[in-house]
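Below is one structure, written out as structure tokens; comments come after it.
One protein chain omitted, others in place.
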Amino acid sequence: MYTEKVMDHFSNPRNVGEIENADGVGEVGNASCGDIMKIFLKVEDNVIKDIKFKTFGCGAAIATSSMVTEMAIGKTLDEAMELTNAAVAEALDGLPANKMHCSNLAADALHEAIKNYRENHS
Amino acid sequence: MKKIYMDYNATTPVRPEVLDAILPFYREEFGNPSSVHWAGRAVSGAVEKAREQVAKLINCSPAEVVFTSCGSEGDNMALKGTVAALRDKGNHIITTGVEHPAVLETCHYLEKNGCDVTFLTVDSDGMVDLRQLEDAITEKTILISAMWGNNETGTLFPVEEIGRIARKHKVRFHTDAVQAVGKIPVDVQKAGADLLVLSGHKIGAPKGVGAIYIRRGTRMTPLIHGGHQERNRRAGTHNVAGIVGLGMACELAGQNLEQNAERMAHLRDKLEQGILNQIPDVKVNGHRTQRLPNTLNVSFAYIEGESLLLNFDMKGVAASSGSACTSGSLEPSHVMGAMGVDVALAHSSTRFSLGPDSTEEDVDYILEILPPIIQRLREMSPLYPGNK
Partner (left out) sequence: MKKIYMDYNATTPVRPEVLDAILPFYREEFGNPSSVHWAGRAVSGAVEKAREQVAKLINCSPAEVVFTSCGSEGDNMALKGTVAALRDKGNHIITTGVEHPAVLETCHYLEKNGCDVTFLTVDSDGMVDLRQLEDAITEKTILISAMWGNNETGTLFPVEEIGRIARKHKVRFHTDAVQAVGKIPVDVQKAGADLLVLSGHKIGAPKGVGAIYIRRGTRMTPLIHGGHQERNRRAGTHNVAGIVGLGMACELAGQNLEQNAERMAHLRDKLEQGILNQIPDVKVNGHRTQRLPNTLNVSFAYIEGESLLLNFDMKGVAASSGSACTSGSLEPSHVMGAMGVDVALAHSSTRFSLGPDSTEEDVDYILEILPPIIQRLREMSPLYPGNK
């Protein structure tokens, strides 16, 4: 059902955890699925220096969380805002059709975290 | 890697004796039982023998057994066949909110086609209220459809009492016994059922065969019209090998039924106790005593079911979950919902279902791998208070 990449990120998720005194926090939930995803950012000079996540969700949700953190780290906030769920899914070599919505969660949580940072630092 | 199958409520391997019994019917005795020549004759005897084996397990007469292709077909036949045959009597059906989709979706279809359906609620153990059932009966009620054992939680309905209420009000009683048959004694007379559905692949027969008990004199419109098979109650060339397998599986299930049930209950209880002793924030779903002997449904708080199943899978353990994330549907288990389990805990619900081949070692292995998996997943969870 899942690609090897998905299973790799699912079994060894990168950047799990929380950042204390994070510069930005994004939380999204999908009511229908009941899934919740939280992303924590450390930002310096508009660049994502550190990023961590927590996820309650299926294998695809955990793998996309992990992947999105890997893709975002080191990027400028503007670059990170451009990250799409499609790009995350593609980086995982694809997701089953009925799991595409899970990848929305990850990109959305990242974007929420960036917005939250910008609100706090404007 | 060690493989541990704990998903017998989903399906079962074909039992070796069943496989032996069916093999001759693919190439040697391949005839059509409706044929009059040698190729048909050998085979029609085998079909009738299987009918007797099924009848014996559920205590009815062979003529009351009709072979089907699966439990879902049986449930559709029971509901649609009753509605079509009793149109002149009424259009009201009573069922429960925790039935299998084969009953629930059929009821929703019938609702769109002129039926009134009452979906009885259940309590937090998944149990129906007989008072509520009796109160729901009206002049137009033609059918009560209530399952014998729940596939997700194992909760057993009081079928004998339901049957009594049905008889008292002269309402037909259908019970979906797909999960009960072969695991506990099932007697259509005691239950007072007019219709009862079972499915082969849940009891060691191949997939693609099932049966419906239709009490003598019960008017039914066929779901599948055509040839004269099954005394005009179900058309289509007989699935001879499947039917022979179902017969043998019923015979095997009937042998030592109670000892096997006790053995499974012992293992299941050990698993349950082990989990409760080792892992905090665990909720057992389903009735504590009125429960199938092989079924354990637990919610591991803060963890989503599919991610747990994938971790199990990586360790060779096959189980199942009530999370929407595994089923491709949007809502998590309707059974958990009907029991009032909150959405997060419904997503956490995990079903272990044991079978005749389950062993003490299987249980020990699960109890060994479970705590670290739960710990790791909880640490990843934004809901877990231990992390805050």
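Note that the chains take the letters A and B in the order they are written out, and that residue 1 is the start of every chain.
Quick note on the criterion: a contact is a pair of C-beta atoms (placed from the backbone, for glycine too) under 8 Å apart; a residue touches a chain by one contact, two chains touch by 3 or more.
The structure presented is a predicted model; accordingly, all values stated were derived computationally and were not measured.
The omitted chain makes contact with just one of the residues B:Val209, B:Leu267 or B:Val341: B:Val209. Annotation: of B:Ser72, B:Asn150 or B:Ser333, B:Ser72 touches the absent chain (contact as defined above).
Although one chain is not drawn, the whole complex shows that of B:Gly226, B:Pro280 or B:Gly340 it is B:Gly226 that touches it. Among B:Leu310, B:Ala344 or B:Leu377, only B:Leu310 touches the chain that is left out of the view. Residues of chain B that touch the chain left out of view are 3, 5, 7, 10-14, 16, 19, 26-27, 30-32, 34-40, 69-73, 75-76, 100-103, 105-106, 108-109, 199, 201, 206-209, 221-228, 235-242, 306, 309-310, 312-313, 316-320, 326-329.
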